[in-house]
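Of the protein chains in this complex, all but one are displayed in their positions.
Presenting subunit A:
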Amino acid sequence: MSLLLYLLRRILQALPVILLIIIGSFLLIKLAPGDTVDALVGDMGGADPAFVARLRQEYGLDQPVLVQLWRYLVKLAQFDLGWSYVYEQPVTKVLASRLWVTLLLMLGALSSAFVVGVALGAFAARRAYSATDNVISTLGLIFYAMPSFFLALLLVLLFSVKLNWLPVGGIRDIGAFHTGWKLWLDIATHLVMPVLALALIYLAFYMRLMRTSVLEVMELDFVRTARAKGAGDARLMFHHIMRNALLPVITLLGLQISTVLGGSVVIETIFSLPGLGQLAYTSVVKRDLNTLMGIIFLCSIIVVLVNILTDLVYAWLDPRIELK
């Protein structure tokens, strides 16, 4: 019961935050020079004044900014995200067709980065300052330092152009018309490189943090006590050390969900994945206000939810932390 109340309170607290985000980003986008009609005209290579004026009127861009904002908020209150003039579809439809790709990419990248990073970090910490530790740490540093677009292009060059093992981009083989499990296999093949490119960068974060954290916890009294009581190496590591060392890593995971959304812009663009990141990028370039606001709205909800979830996981991992 207290948990439900807690959740309700957290969600109510989140509402003004989301509203502020919406108003702030709306005004910020409006500060950028030019609107979607300019972008469209630039794309077309020109148009006469009557054409431009007619489009502005049709899109409601001839109104003052505050009127536009008010109209947007009124619509949003009715859960109407508006119409995308670039895709000529309702924004909800545009977002729905993209969300799953980004979620697959994010979950795939974050979970593999988390699992492998935590394992490697713990492993490196157990053999701190050995050759193994040095190799793992150096590799981590290299992946961390490498720009994701560069890593992505290297992967494409190796696995697609030279070896011809994996498709260059896209989410599925368009000419093949796969169905059923073949389709899912096809999608998985298309996601291998994007997930890898995104994961390798975050892997380094988790690895380095986990290594430091484990080294710190290993020195604590309760570990010595556990060892004195005769706990074996494995039990010591998994039960006593890792569980405690994970706390800061979980914090990072929660924080990074939002930055992964940002990182996926680059990865999705290079691998031409039809996800939210790529959509956000093209929406900025084309000043597709409604779509961009829809993405921001959706992402702010995701981030707020993830933060709540992180706090719940904390409480589960460390009973000393109370939800209040």
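Rule of thumb we're sticking to: a residue touches a chain if its C-beta (ideal position, glycine included) is under 8 Å from a C-beta of that chain, and two chains touch if they have at least 3 such contacts; residues count from 1.
As a convention for this text, contacts and distances are computed from a predicted model.
J.: Between "Formate dehydrogenase beta subunit", "Lactate utilization protein", "Peptide/nickel transport system substrate-binding protein" or "Cell shape-determining protein MreC", which matches the UniProt record of the unshown chain?
T.: Hidden chain, UniProt protein name: "Peptide/nickel transport system substrate-binding protein".
J.: Tell me which of A:A113, A:V156, A:L191 or A:C299 is the one touching the absent chain.
T.: A:V156
J.: Looking at A:I18, A:L99, A:V168 or A:L183, which makes contact with the chain not pictured?
T.: Reading the full complex, the residue touching the unseen chain is A:V168.
J.: Which residue, A:F26, A:Y87 or A:F297, contacts the hidden chain when the whole complex is considered?
T.: In the full complex, the listed residue that touches the missing chain is A:Y87.
J.: Please identify, in ascending order, the residues of subunit A that touch the omitted chain?
T.: 32-36, 38-39, 41-52, 54, 58, 84-89, 94, 97-98, 153, 156-157, 160-161, 164, 167-171, 174-175, 269-272, 274, 278-279, 281-282, 285, 287
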